[in-house]
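Every protein chain except one is present and positioned as in the full complex.
Order as written gives the chain letters A, B and C; numbering starts at 1 within each chain.
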Amino acid sequence: MTWQSFRRFPWIPVLLLAPVVICGLAGPLFYPHDPTVVNLLAPRKPPAWLPGGDPSFLLGTDHFGRDLLSRLIEGARVTLMVAVLGVVVAAVIGISAGMVAGYFGGWIDNLVMRIVDVKMSIPTILLTILIGSAFGGGLVTIIASIIFVFWADYARVIRGETLSLRERGYVALAKVANCSSFTILLRHILPNLFATCMVLFSLQLGRALIVEAAITFIGLGIQPPASAWGLLIAEGRNYLATAWWIPTFAGLAITMTVLGTNLLGDWLRDALDPKLRQL
Amino acid sequence: MVEPAVNVVVETPVLEVRDLRMFIHADRGTRIVRAVNGLSFSLGAGRTMGIIGESGSGKSMASLSILRLLPRGARVEAGEVLFGGENLLKKSDSEMRRIRGRHIAMILQDPMVSLDPLFRVGEQVAEPLRTHQGLSGETLRRRVIELLGAVGIPAPESRFDQYPHQMSGGMLQRIVGAAAISCGPELLIADEPTTALDPTVQAQYLDLLEELQDRTGLSLIVITHDLGVAARLCDDVIVMYAGRAAERGSVRDIFERPAHPYTQALLSTLPGRRAPGEHKRLKTIDGQPPDLAALPPGCPFAPRCPRADDRCRTETPPEIALDPTHMAACWYASDA
Amino acid sequence: MSQHILSVENLTKHYVQKRSFVLRTQPGVVKAVDGIDFALPVGATLGLVGESGCGKSTTAKMLLRLEDPSAGKILFDGREVQAATGSDLRDYRTNVQAVFQDPYSSLNPRMRVDSIIAEPLIANRQVAAVEVRDAVAQVMGVVGLNPDWARRFPHEFSGGQRQRIAIARALVLRPRLMVLDEPVSALDVSIRAQILNLLMDLQDQFGLSYLLISHDLDVIAEMCAEIAVMYLGQIVEIGPARDIVANPRHPYTQALFSARLPAHPDGAANRIRLSGEIPSPLDPPSGCRFRTRCPHVMPICAEVLPPESELPNGQRASCHLLSEQSALSS
Partner (left out) sequence: MLSFFLRRLKLALITILGVTLIVFVAARLSGDVVYSLVGDAANTEEIDTMRRQLGLDRPVWMQYFTYVGNVAQGDFGRSIRYQRPVTDVIAERVPFTVQLGLTAFFVSIVLGVSLGILAARTRGSFVDGAVRTIAVVGQSMPHFWIGMMAILVFAVTLRWLPTSGAGGLSHLVMPALTLATFPMAAILRITRSSMLETLDAEYVKFLRVKGLAERLIVWKHALRNALIPVIALSGIQLGNLLGGAVIVETVFSWPGLGNLMVESIVSRDYPVIQSGVLMIAVFLISLNFLVDLIFGLIDPRIRYG
């Protein structure tokens, strides 16, 4: 690796995200304790470096005496899985809808854009509350909300991008070469949306994490006894004065991850296509 | 003028550029593009100079260096730009601001995007007058309307309050021209529109430049890729290649006695100059223009030159004077 | 009919603008192309010349079936193109290919050169991979590209080389007609001649017919046997290139060619200066389209659309001045 490419490598986002991704994929290997084991003799132990801390509970324990670090590691898996799954489905729906709307125009375009308008006019959290009121809480609500909220952003951006790609010379030449619309979308439009999709995906992942935590926080999302970062913050709210470390470290975990995806998105944008500033 | 016995006119040129060199940091500083590599010329009062070159020849960067309006990452390395005997490269930013628009004006490539879309065109013509001459109120308005009329805009009073998007390309070109000459500059630099320009619109643009010059007696630098523009408009011509002047001289020197192989080739590659449909091959210049970030040693044209020998490929030719006004940067210039 | 590969009769494209119900505005009609006729002899080059907005690019789009005409006929080999579907359409597509102005937007940046060139072949014929590879290598050689570059991406090439790739792609099906839409306008002067030479060589080698669209009068004069001059959606003058360049008859053609830049400092000819601006195609002038800017305008021009007058050399122009002359002489 040359010095130039070494300097250009996105060190900060990668270093922020690597531990989260590793915990998400192989969390159980790193548990200092079993995150589900209740230890009523050691509730709300402060982090190891504070007076009263226990070196075996590095970040302290929660109100049931469960090891906070282990719960954070376990939470990474649930949190990431939900966000990634939601955003991936949203991306597939949004990219398809945006491409079709932008490429064919006409009534399809009108329909898609009006649905996008409707979505944009309801604030995210309110939309999830509405979905929650329809489906009840839980994992389904979270994933449905993430899909519902994020597909429209993809559709809007991808549609705009497709509108301009559609006017490129190579698309006209593909028609002259007798390619079908399907071939054109697949070979000429989609690959050229790659940069936009990557940037958007990275930024959306961060926003999905926040939305997920917020839904869980208001009680419509992941339910105890599961471990999710949003849930840890919600639980910790009641112990703010006595066990500040519970919400603090869980919030730091979210912030670190979202910061990582945001910075990665910025880096991708600069590296792949500096013209995407407006995303 | 002083002594009729001296046949070379001793006159201070309006603009004199000496050995101008500038480079641009590209790709985040990993590549250094040497856009101008030792350009010298001088421009007399009331004369029109054409700077001709292909894309990447450094013609636009040279003109922006004169006004010190270089893009980010670009720096003038060496040389002098003498305007009225003073080196512009040594001026402070505020001194330069007093020169721009007042003594040296410029028309940018695309008039459609040269005006702020949110302001009335009259205001945009008025700005230099307010800044440089302190005009205001009714005097200013009258002066602007006068200028709009002078550049051939019909019903200038009603055009004053219009916005750029309400006007055609030709009209905007005139507005930009009016703004450029508003303070009576001694020198006007006109960057040629690069976008494919329709013949009649291009002709109108050249007419406009000529009219502006006739009206105010200013000196004119026209930047173009088209030899035809030079033939139509210019007294003197510089043919640029890879950031240097391949050849410079009067327009007749260039068209009738081209000494540099690049100039000769350019003149012979022009299409459409024979009887139509004659269907013979055009003369071509083989290869591609050089990469300014990795210039070859020796003459930059050598890789494409039919006449190049070992000397051309190793030693950069200096400008060789063929007569007092005609020079060519070619070892074999005087053989022609 | 048989010596014409392509002919166009009363070809028309009107874009209807949406009207507003509430405001009760009338629907506007942009007359981009308004009833043009021309014919292209086999193996020849017809130049379609005019300025921005004259409808030459819309004409190209209709010929390539990228836009549907509002009226009129396009005949290829005497058969109507518009109705073609299925195998007839495929037949037309394999016979008619195109090269566009911008060598950057004509090539998909995410495809390799060999896929770009092979695309028309794969889309239209059942061919084995080996044959595709051979065909690509062969056609790359023909246009002067090194076949070893087949696996590269477009961004690794300069503008002139990209235009060669675009030509290779157009050529791979061995079409009989090529629509060249401003093929050299985006290229540098020193590269332009290379590409024009290549196009002329290919025409000789493969007996291609060209429809060349350009605003560049030098390129048109160099390449074409016939010229059609368009103004505001109509053809105002058409005929042998030699005669039109030397002796244009329509006042617009005269003005257009007088605006051509001189080849020599002494060559600055007497230019005909046109007054005013090109009117909007949304609301074109009555009668003769050119009358608002014509130096010879007469009262009749506002009332009657001038008929086409034909000279003995085959040059035809639509102007009342000429119809008067021919009326006088007959």
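Note that contacts are C-beta pairs under 8 Å (C-beta built on N, C-alpha and C of every residue); 3 or more make two chains touch, one makes a residue touch a chain.
This is a predicted model, so every value here is computed, not measured.
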**Study point:** Residue in contact with the excluded chain [from B:D116, B:D214 or B:D309]
**Key:** B:D116
Study note, to complete from the structure: Answer key for B:V176, B:L227, B:A245 or B:A308 versus the chain not shown reads B:V176
Check your understanding: In the full complex, which of A:I108, A:L163, A:I210 or A:A226 touches the chain missing from this view?
Key -> A:I210
Practice item. Taking the full complex into account, find the residue in A:I131, A:A155 or A:L185 that is in contact with the omitted chain. Key: A:I131
Revision key, fill the gap. Touching the unshown chain, subunit B contributes residues 67, 69, 97-102, 105-106, 108-110, 113-119, 127-128, 131-132, 163, 165-166, 176, 179-180
Point to revise | Interface with the undisplayed chain - residues on subunit A | key: 114-115, 117-118, 120-127, 129-135, 206, 210, 213-214, 217-220, 230, 233, 236-237, 240-241, 244, 247-248, 250-251, 254-255, 258-259, 262-263, 266, 277-278
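The rule is simple: only the chains that are shown with their structure count from here on.
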Practice item. Could you work out which chain's C-alpha centre is the most distant one from the centre of subunit C? Key: A
Review point. If you average the CA atoms of subunit B and of subunit C, how many Å lie between those two points?
Key: 33
Point to revise | Junction residues of subunit B - those touching two or more other chains | key: none
Check your understanding: Which residue numbers or ranges of subunit C touch two or more of the other chains?
Key -> 101
Point to revise | subunit B partner contacts - residues on subunit C that touch it in the complex | key: 45, 51-52, 101, 158, 160, 182, 185-186, 188-194, 196-197, 200-201, 215-225, 241-242, 245, 255-256, 259-265, 267-268, 271, 273-274, 277
Revision key, fill the gap. Counting only contacts in the complex, subunit A reaches subunit C at residues 168-170, 172-179, 183, 187-188, 191-192, 194
Review point. Can you name the residues of subunit C that touch subunit A in the complex?
Key: 61, 64-66, 89-90, 93-94, 96-98, 100-102, 105-111, 116, 119-120, 123-124, 166, 169
